[in-house]
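Here is the structure we will look at.
Showing chain A:
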Amino acid sequence: MPWGDVALQLLALLVYPGALFTGAVGAVCELGIGLLLGGRAGAAEALRHLVGVLRELPGDPAALLAWLFASLAACGSSVPLAPAASSDGNLLLSAVALAAAAWLGGMAFSGEEGGARRLLLGQLCWLVALLAPALSALSLRPQALGAVTVPALMPVKILSGLLYLLCLPVLLGVPVEPRHGIGEPASGWWSRGGAAALSTRLRVFLWLPACGLLASAEVPPPPADPTGALRFLGVVLGLAAAAVGSAAVARRLGWSLQLRLAPPLAGLVLVAAVVTMVTS
Partner candidate 1 sequence: MSLAAMLVPPALLAAAAILSWSLGHTGVGAGRVVCAPAAWLAAGVEAVAWWWGGRVPLELSLPFGLAGAPLGVKLDSSIFALQMITLLALALLFTFQPRDPGRAALASLVGGVALGTLAASSLSLTAFGLSVCSGLVWTALAWDERTEVGATWGALSLAWVLLLWAAVVLEVVGGTSVYSAVPVTALQAPVFLLLAAAALLCAGALPWRTWVSLVWRRARPASGSLAVAVLVPLGFSLLLRAYALGAGQWPGGWLHPLLAGLGAATALAAAGRAQAAGSVRAVRAEAVPLGAGLTLLGLALGTPLGVAAAVLSLGGLGLVAGLVPLLPEGGLVASLGDALAFGAPPALVFGGWLLCVQAALEAGPVTGLMGLVGVFAWSVGLAAVARATWLPAPAARSGSPVGLAVGAGLLLAAGVGLGGLASLVAAPVASDLAPPGSHGAAVSYLGGGAVGVTVPSGSWPAGALGGAVAIVGVVLLAIVGLLRRPGREPIRPLSGVEGEPARARRSVSALEVKPLIEPPWRDLRDRLATRLRGLRVPSQYRSLVRPNAVAAAATRGRPWFWALVTLALALVVTR
Partner candidate 2 sequence: MTALRAWFRDPRPGWWLLLAGAAGAAMTLLCLLGRPPGTLLLPPPSRVLLAFSAPAVALMVWLAPRGDRLERLCAGLVGLGSQAVLASVPDLLAVAVLLVPVGFAVAARPGRRSLSARVRGPALAAALLGLGWALLRSPGPAWLGRLGALGVALGLVAVGGLVPYLQEVEDGEPAETSYLAWTGFLAPALALVLPFRLLQGHLLTPDEGMVVGAVLVGLGALNLAWGAVGAWRTASLAEAWRDSFLVDWGFALIGLGLFERDGLAAAYLAMLAVLGVRTPLALLARTAPAAGTSPRPLALVLVVLLAGAAPFSGFPVRLLVLRAATELAWPLAIPLLMAMALAAAHALRLARALGSPRGRDAIGLAVVLAVSLVLGLVPGILRGLGGI
Partner candidate 3 sequence: MEAAAAAGAVLAWLGVSLLSLADARRGLALGLVTTALGLALAAAASGRQPSAAAALAAGGAAGSLLRLRDGEPGWGLMRPGSTPRLVAALLVFLAAVLLVGAGLGVPTGVARLGAIAVALLALLRLLTVERRSPALGSGAALALGLGALGGGTGLMAAAVAAVALGTLSGAEAPGPGR
């Protein structure tokens, strides 16, 4: 038994890019949302939310398991400077782990299937976005997909990237229902109690794997050095901001952008992938 490899993977799982890094990036994203949407008050609300999550964590197996699966998903995407070889990445592994983590949050929708239905629909479209390029490139290694710059594959990559961004808020449990009228208290994003409590509580663990997967599968892999790691982090945060921004804008304008656009776009991505497969 290669205990050395186990130790390295344990380190990756628990520290970088696993639990610790996932939690840190998640916290940054949550605070960012607060700041973006509610200024200082929003940031304070986000901070309270994070403290609450940390306090409740030890007695909450769902949250712990979600964190574990999210960390596994993060390990599956190729993150620079990760202790384990980046060639070990596997999109499918990350996808399943992330789906499992999301559904641990999805259990919160008991009695109101609408949320769960949205999550499932979004997840299926997200899978199309994630795997369509893999179908064309016949590979599930994120860095290999990210490195692909063949012109024939670019349409699929671009379309699937768009679809991924569209589905990201649903996957993360960011509210996407149309909300008419301007001005929403930031607290609406961390609604306490009620069905969405768990999903919002677990969201903090999903930011890095969800956005990191897109970054590693769509963007050419950064060099394995600190600058590369910072670049990767920047891309992740940028993607998170884009996802939240789009969701917030659409929400305020009273559009259900994700739910309306995602399914047809997923169909389009599939068609493009098939055409690419046939022609290449």
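The candidates were selected such that all candidates are chains of the complex that A comes from, given by their letters.
Definition applied: a residue touches a chain if its C-beta (ideal position, glycine included) is under 8 Å from a C-beta of that chain, and two chains touch if they have at least 3 such contacts; residues count from 1.
All values derive from a computational prediction rather than experimental measurement.
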Given that every candidate in 1, 2 or 3 is part of this complex, which one actually touches chain A? 1
Touching candidate 1 in the complex: which residues of chain A? 1-2, 5-6, 8-10, 12-14, 56, 58-65, 68-69, 72, 75, 84, 87-93, 95-97, 99-100, 103-104, 106-111, 113, 116-117, 119-121, 123-124, 127-128, 131, 134-135, 138-141, 195, 197-198, 201, 270, 274, 277-278
